[in-house]
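Only one protein chain is missing from this complex, and each of the others stays in its spot.
Then we have chain A:
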């Protein structure tokens, strides 16, 4: 099956990415007009009917989140685009914002309108300077066309300062407020108490781009691709030992192995040419063995069987010569560097995991590592600490299976 292009513009579109012409060509002007004629309730109902799930990693139903913000009490409301993409192996928001920044921006305008926000923020990763410039130009185009402004919704760009943790939604809100990017305790959720304690809708770039597409067309069009459970398409970042690394758009339900083998996509495993494992979902993701990849499709139900999730869409391929403990050590160093340090399980736990791996104790002290990993999953404040040991646990499970098989 050839690659689909819905979120990414088709190759025949030649207009400048931030031009008014592009706004029309991609149907985004229609999306703005159509949603402007709808009530907040009707917009939220349509998002709910579309079945869009959050594309940042947690896959929370987007419509339910919008409904929660709409129902929350409070005069002032905010909408926020999370463009602080920093997950290892994840570069899909960057591709989206470089190639078609108006999509996500129009999604943000529609989101703000739906929840009654007069002000919206785009929080962009500090290293993404070119992306930031592109976003600024897109906002300018929308401003000139009258869709963004003081009497509709004002959009402001805020630049991150290089901390992975600032991509965690509540840490991101603290950062916008000028505070240290530390996650907040939930509840209260941002939907009721977000920016400056006001109801706030915060969505990933790709989620908002899907919203723009939905309103450029309709629910039926949106649901032509994907599965009944998870409609639509997903951007996948292919990297590692793969012949053609890059960002590819595929429908949910797509066989994972085809991402690697399809000539229009991965075009096969590079390096030794033999697949060893895939790290799915980034640093906080799960290692999948070749048979598990062959057996799975891109959907949450299918992957749950192996304790895996799609996460941000990072798909890192390793050939059969790669020592996965070496990869694990790299991931552990990443988390130890990026933990904010607020809570004990994550602050000390990420460091201890790194030390265990550096001392080569992975196979010698699996029980101590499991207790530590479980405490981090159970007792850390935010998703960083809770998911930091996930890849490690998937390797420990694999080692345990191997030991049991040899015993038998």
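Quick note on the criterion: a residue touches a chain if its C-beta (ideal position, glycine included) is under 8 Å from a C-beta of that chain, and two chains touch if they have at least 3 such contacts; residues count from 1.
The working rule: contacts and distances are computed from a predicted model.
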Statement: Matching the hidden chain's UniProt record against "Ferredoxin", "ABC transporter ATP-binding protein", "Formate dehydrogenase subunit alpha" or "Transketolase" returns "Ferredoxin"
Sole residue of A:329, A:350 or A:394 that reaches the chain not shown, by the stated touch rule: A:350
- prompt: In the full complex, which of A:165, A:211 or A:362 touches the chain missing from this view?
  reply: A:165
Contact with the hidden chain (one of A:112, A:275, A:340 or A:390): A:340
Query: Which residue numbers on chain A touch the omitted chain?
result: 163, 165, 180, 182, 185, 187, 336-345, 347-352, 355, 368, 371-372, 374-375, 377-381, 386
